[in-house]
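To start, I am sharing the structure in question, which I have written as structure tokens.
All protein chains but one are shown in place.
On to subunit A.
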Amino acid sequence: MSALSLGASRTRPAPAPRRGARARRIRAALAFYGFISPWLVGTILLTAFPVGYAVYISFTDWNGMTSFMPWVGLDNYRQVLTSSDTLSALSKTLVLAAIIVPVSILGSLALAVLLNKRMHGRTVMRTLIYLPAVVPPVAAALIWKVIFDKNSGAANRILALLHLNAVSWLTGQMAFVAMIIVLVWAIGSGIIINLAALQTVPAEQLEAAKMDGAGPLTTFRHVTLPAISPILLFQTVLVTITTLQTFIPAILLSPISDSSVVTNIQPANDVYMVDVYEQYFDYSRYGLGSAMIVVFFVVILALTALIFKFLGRSVFYAVDPTEGRS
């Protein structure tokens, strides 16, 4: 990169004649819109329009088949917010996120900090720890389904070694624990971003802290953590959003699979997304399903805002990311 900037000329472009300025601005705007047009058109057609459509459907009692969409006003929303099934699915999903997000963020941060030290086998260990993040969710769920099988799975064989009774992992309340284990397995998914972030911590500052007699923990807290805090915030938001949408482990961990999407879900794994699918595809209640989606979106936005409010305060922006690093 430095070689290229050396090659570039130091002189500023010659000031253009005045009457050309307006035309140049228009040309620049055209170039900007030209470059972003695939995304812009795609977002209007494939995001904005569907979101608007979902909001419209949520005010109807549509069954997905008739061309007539009976308008029911806020009925669906009333039902979403009062149905005990939906609310328990929502609280289950929030509990799941409350467990997964801290474990995943802190776990991958800790692993990245350890991997950032120079030692033998570092590259191999980094690859192994990251690997579950590459494994497709369907495969991850199936791997653990084999392990958690009541009769032949490795999980119960380990319990037997410890002289503990066999557990029915995939049914009842344990199904929720099984789902958590599947999600925690990918704890290393953040280490690559974290390692990249740790590399950007200014070496002079780490040195200065050491010269001042700061221990490793103090240095981490006052130098490293502030420097990587924007990335941690970004990750927290992403992991929260992804975890709230957990769906595949919930349906694929069920001991019997069935072609109809959600008939065999364990009640313990009846997370919000599963509920939405049930409304759409088992009961053809498109209106109610859409209302659930809209409510869910609002919950996600609110949570994101909360995360920004409470964690964003402690985020430390050293430099404007668009400016060069000093």
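Everything that follows uses one rule, which is that a contact is a pair of C-beta atoms (placed from the backbone, for glycine too) under 8 Å apart; a residue touches a chain by one contact, two chains touch by 3 or more; residues count from 1.
Throughout what follows, contacts and distances are computed from a predicted model.
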Among "NADH-quinone oxidoreductase subunit H", "Xanthine dehydrogenase family protein subunit M", "Carbohydrate ABC transporter permease" or "histidine kinase", UniProt's protein name for the complex chain that is not shown is "Carbohydrate ABC transporter permease"
Specify the residue from the set A:Leu142, A:Val167 or A:Ala214 that touches the hidden chain. A:Leu142
Of A:Val72, A:Ile248 or A:Leu288, which one is in contact with the hidden chain? A:Ile248
Spell out, residue by residue, where the missing chain touches subunit A. 1, 4-5, 7-10, 12-13, 28-36, 38-43, 45-47, 49-51, 53-54, 57, 111, 114-115, 117-121, 124-125, 127-129, 131-132, 134-139, 142-147, 149, 151-152, 154, 157, 160, 185, 187-188, 192-193, 195-197, 199-200, 203-204, 207, 211, 230-231, 234, 237-238, 241, 244-245, 247-248, 252, 255-259, 261, 273, 276, 280, 286, 289-290, 293-294, 296-297, 300-301, 304, 317, 321-322, 324
